[in-house]
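In this view, the complex is presented without one of its protein chains, the others remaining in place.
A, B, C and D label the chains in the order they appear, each numbered from 1.
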Amino acid sequence: MAPNKQGELPGSAKYTGSVPQQEPVITTLCYNTEFVEKFTTLPHPDLAEAKNYQCWSHITPISDEDKIRKICDQLQIHPLVTEDLLTVTHRPKVDEYENYLFIILKSVSHSKSELLFNHHSFILFKNFLLSFSDLPDPFSPVTERINKASGRVRSRNSQYLFFSLADFLLDSYFFVLEKLGEDIEDLENEVLNDPDSNSVAKIHTIKGELIAIRRAVWPMRESINALIRSDFIDEQNRIYFKDLYDHTIEILDTVEGYRDTVSGFLDIYLSILSNRMNEIMKTLSIIATIFIPLSFLTGYFGMNFKYETILQSKEGFFWSNLLIFIIPVIMLVYFKIRKWF
Amino acid sequence: MAPNKQGELPGSAKYTGSVPQQEPVITTLCYNTEFVEKFTTLPHPDLAEAKNYQCWSHITPISDEDKIRKICDQLQIHPLVTEDLLTVTHRPKVDEYENYLFIILKSVSHSKSELLFNHHSFILFKNFLLSFSDLPDPFSPVTERINKASGRVRSRNSQYLFFSLADFLLDSYFFVLEKLGEDIEDLENEVLNDPDSNSVAKIHTIKGELIAIRRAVWPMRESINALIRSDFIDEQNRIYFKDLYDHTIEILDTVEGYRDTVSGFLDIYLSILSNRMNEIMKTLSIIATIFIPLSFLTGYFGMNFKYETILQSKEGFFWSNLLIFIIPVIMLVYFKIRKWF
Amino acid sequence: MAPNKQGELPGSAKYTGSVPQQEPVITTLCYNTEFVEKFTTLPHPDLAEAKNYQCWSHITPISDEDKIRKICDQLQIHPLVTEDLLTVTHRPKVDEYENYLFIILKSVSHSKSELLFNHHSFILFKNFLLSFSDLPDPFSPVTERINKASGRVRSRNSQYLFFSLADFLLDSYFFVLEKLGEDIEDLENEVLNDPDSNSVAKIHTIKGELIAIRRAVWPMRESINALIRSDFIDEQNRIYFKDLYDHTIEILDTVEGYRDTVSGFLDIYLSILSNRMNEIMKTLSIIATIFIPLSFLTGYFGMNFKYETILQSKEGFFWSNLLIFIIPVIMLVYFKIRKWF
Amino acid sequence: MAPNKQGELPGSAKYTGSVPQQEPVITTLCYNTEFVEKFTTLPHPDLAEAKNYQCWSHITPISDEDKIRKICDQLQIHPLVTEDLLTVTHRPKVDEYENYLFIILKSVSHSKSELLFNHHSFILFKNFLLSFSDLPDPFSPVTERINKASGRVRSRNSQYLFFSLADFLLDSYFFVLEKLGEDIEDLENEVLNDPDSNSVAKIHTIKGELIAIRRAVWPMRESINALIRSDFIDEQNRIYFKDLYDHTIEILDTVEGYRDTVSGFLDIYLSILSNRMNEIMKTLSIIATIFIPLSFLTGYFGMNFKYETILQSKEGFFWSNLLIFIIPVIMLVYFKIRKWF
Partner (left out) sequence: MAPNKQGELPGSAKYTGSVPQQEPVITTLCYNTEFVEKFTTLPHPDLAEAKNYQCWSHITPISDEDKIRKICDQLQIHPLVTEDLLTVTHRPKVDEYENYLFIILKSVSHSKSELLFNHHSFILFKNFLLSFSDLPDPFSPVTERINKASGRVRSRNSQYLFFSLADFLLDSYFFVLEKLGEDIEDLENEVLNDPDSNSVAKIHTIKGELIAIRRAVWPMRESINALIRSDFIDEQNRIYFKDLYDHTIEILDTVEGYRDTVSGFLDIYLSILSNRMNEIMKTLSIIATIFIPLSFLTGYFGMNFKYETILQSKEGFFWSNLLIFIIPVIMLVYFKIRKWF
């Protein structure tokens, strides 16, 4: 959710995350097929203009809003972009500006028993990519690939680089979903075999996590779809963004499947509970129904009436014992016929 | 809901709010980058025509329908607009007329334990904005910004001013949602740990509030989307309305997330209730099932039959005591095996 | 639902309402800004052609299908129109024919504890409106307005007249919804505070009524939307039909809100019922659990064994009394710890 | 569902219905406004070409797949059409071929307590209609109308004839829905007043029937909509297919209304069951709660302790009797206050 800011200037950039205020560190990689160089400043605008270089600057953390704003102003980024970039709770989105695309994506990670969503912002110029994040080095495998010139990333432009980073972020969901899939299987076993009151809380937690993933991925799906249709993206790169789109569909599909499964768990839990209750009630009922009349009989023969003459005769004792023996037998037969047990 | 007016003339303006009839007060601000002036009348039509001024008139309250109608007629506002403007329960909407846009928005506030929705109407001319509301000064931070010339509002036209006001109104939802988010977290704790019959009423109340917010914001989302595509809005201002649109999406998204969460609470509550019931029934069953046969035994040995010879012998007393001791032990073992406790 | 007519000629006009067969009465008003005249026949075709008159004929009742068919044939109405016009259960719709529009609308009224939907058909020529209904004078306020020349109706064409009538019909839903809103509030109080088995029937009834209103208004919304986009409607009248459209949206919105509210009632009712059950079971359990062991003890000391020597000693009596006193105390403490009460 | 045919040639025509293999009977009617003639063979191709005749051949039953295939091949029908035509479980659909339309429709009938859906296939040439069905004479009223020259069918082309047949088939749904409507009303009375365990099975059956009707009519709605927009259909006939479309909407609308109603029945049933359970439990609880303490008292005074001196005194008897009388009175007052009865 967006921060408390009623009365604030729209477009006023405020950091809303939890990282303490720190000087942002800029890490710039400039590369083409032949060389790669690393800087700790933004690339020269002339460089960015030169066609035969690709540059990627990663800026982290974004907790010092004034510094971040300065960097953005220097690159002539629209103030609304700067605001969204600092609002770490902002939904994923794609905005098309005159000479750059602004993209927000979310990655996910499993910390303890909670899901954490990380906010990643990208500003994609023609041959310059700017990425902002609170995580110090979230894209290390891609950096390594650039350094080692493995894969196609060195021979392609910044759009392909952005695709590589986005692909890497989306992969985090597959990790988390795999873990969730195992949890759901465990929960299914628990619910079907030995549910207790904790099961309900677990169902609730997993449902909440699935909804959270869905809420993060759904706008990414739409954003990537917008990217595919954007004129900004080169024709030959479009196939890669279609691949990303397939990944989001796959994630959402898995989430829907899990939700369908988990939704059924509560019904199963309640029906098993009802069943147990039924069994208990049946046992109680049978025992009570059998012994209550017997207790009445013993009570009857325990009365102290002087004229209760049956108490004096041997036959009385025999017949009453027989009665006490025969009543439960009849009742058990009756219950058996009614299929109570 | 619209007021009782079957048989009324369509387009007949009736105030439907709860503020007592009062003379409307007009507060007009005229400004450009260099100066700002305040009036208590509507701006001169000539002034409104002059390109180098922006004017904003706020009219409050709107309870005196005749006066409001006169003001509207004077500005040649369509009677249907005047009607909608006075109907404080009207849904948010945007209507495009020949030389102005008519917009209804709703703000929200938390009064006691109830949500209040306030009706704000705007008539947006090319460089003149008219706002109507029952609240005396609902936009003070924006007014202040105009007076202090902070932000971009002084250097932009009335569309940007309208954006600033709308942005301010939408922020009220973030406030209320934050409060609701905390309530929902409290409720979740309560439901999971110690639910009582009040919990159901609380779930019901929060659900109702979420539905109310959704019903207010949903048509605003559509209206702002219509604004974005309207020819009336200048190209350079469109990005701001896209930002507003993002805010409405964010609000609706949060509301949906909350609804999903709250929807699960009743299920949890009922399953916890079932669980408790089960526990109580089990305890009752176990105690009853153990003692009912014992009571029968004591009753049996308490009968007054003269020929119940077992009562006369020492061994009889010993064996019956043993029986009374052994029956509950067997039963407890049986229950343990059946996992009743 | 459409009537039994398998095997009937399609386009064969059959009256399906409940009014007994009666000669239809024609009431024609012809007017322009300067005069108004009343006839009991259809207007002369020449008159209808003349540009400076507007005519409106209301025909009621429609129970005499032959007469109605004759009137329609005389005006060269398509047989399918005549059939739909007589089928009083037909859904609201708009059909565009070469030189007229055929429109079906429904009004609603609250009779006793039931909703009644009335069927109104309109045939809208360029400057002639034909209305059919089983109600004798359903539009009296509009008639009066024409007679008194109040409002804009006299100075506008038949499309505006049709708008006035449709607006009037839609207002009936606001009346009924207001009444339903009060019923729902009463029901909410009842369900939250003192639900009984009647509450379920009431919830069911209100739900049914909301569905019925929704089923009547939904196709009207679509029909009016079709009207807005129809070439048949003059540009300057379009704004009025947009207003009608807003009304249908408002009605549907209110209905949806009510349905959401009412849907929650059954859940609340069931959870309150469960709660009560739980309370009852708890009380029963506590009392039974306390007294059942005590009864066993008294039974034990009531046995007639000759060798039950404890019965003979004063200490025995003291200790057993102590036991009888102490057991319930321990149990109550235990229940208190388990938070059973 | 489609038949078992994995490994079969696609387009291989297999009959999947339950009618035993029989020689198909061809009944051909050729007519124009002036005459009508009946044949038992397919019409001459020359005849079909001649503009001033309309021909309609009905072929029944379709259980002899080889004969049917031969007839189709003779008319140069696409093999996929022949396959679909013989698959009596095929969904309703419209396929447009170069010089004919292929249409599948379903009619419904109530046999015993089950719904039967009949498969009707139509091949619609410019002035020749071919209909296939397992029913011997499903369209007798239309045949009669052609013979008697009543209605418009003789003066119109084969499209109007097809409309007449389709209209006739759709009418079968109104019949069945009327019957279902009555069943639902009966069920509503039963559920609200005196539900038993059979009610659940009845709810289940009616729900299933509604779903079955919906599944048959939904694709017909889409097919007829496709027909309306097809170039194959003449402009002047389009209004008739719009009328058919209205009928399908009406059917689906009624089905949805019924489903909404029936869906509520199970909730009502369960809440009434809960209510009854509550009443029973309350009665049991009150009686048990009152008598269990009393039984303890009588047990206490029935102990055989020699030193239980209260048993010897007249006052003891009086006070204990008073206690036995007063305890239930106090309890009843307490229950009354707690509103247990």
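Operating definition for what follows: a contact is a pair of C-beta atoms (placed from the backbone, for glycine too) under 8 Å apart; a residue touches a chain by one contact, two chains touch by 3 or more.
These figures come from a predicted structure and were not determined experimentally.
Touched by the hidden chain within the whole complex are the displayed chains A, D. When you scan D:N32, D:N225 or D:S320 for touch with the missing chain, the hit is D:S320. Contact with the undisplayed chain is limited, among A:P79, A:G257 or A:P328, to A:G257. For chain A, the residues in touch with the chain missing from this view are 140-141, 145, 150-152, 163-164, 167-168, 171-172, 174-175, 177-178, 181, 192, 239-240, 242-243, 246-247, 249-250, 253-254, 257, 260-261, 264, 267-268, 270-272, 274-275, 277-278, 281-282, 284-285, 288-289, 292-293, 295-296, 299-300, 302-308, 340. On the side of chain D, touch with the chain left out of the figure occurs at residues 1-12, 78, 80, 84, 90-91, 93, 95, 197, 200-201, 204, 207-208, 211-212, 215, 266, 269-270, 273-274, 276-277, 280-281, 283-284, 287-288, 291-292, 294-295, 298-299, 301-304, 308, 311-314, 316-317, 320, 324.
By definition in this document, only the chains that are shown with their structure count from here on.
Counting the residue numbers used at the interface between chain C and chain D, under half appear in both copies, so the two copies meet with largely different residues.
Averaged C-alpha coordinates give centres for chain B and chain D that are 41 Å from one another.
Averaged C-alpha coordinates give centres for chain C and chain D that are 25 Å from one another.
Residue positions 302 of chain D each touch two or more of the other chains. Interchain contacts link the chains end to end along an open line, per the touch definition above. Every pair of chains meeting the touch criterion is listed here: A-B, B-C, C-D.
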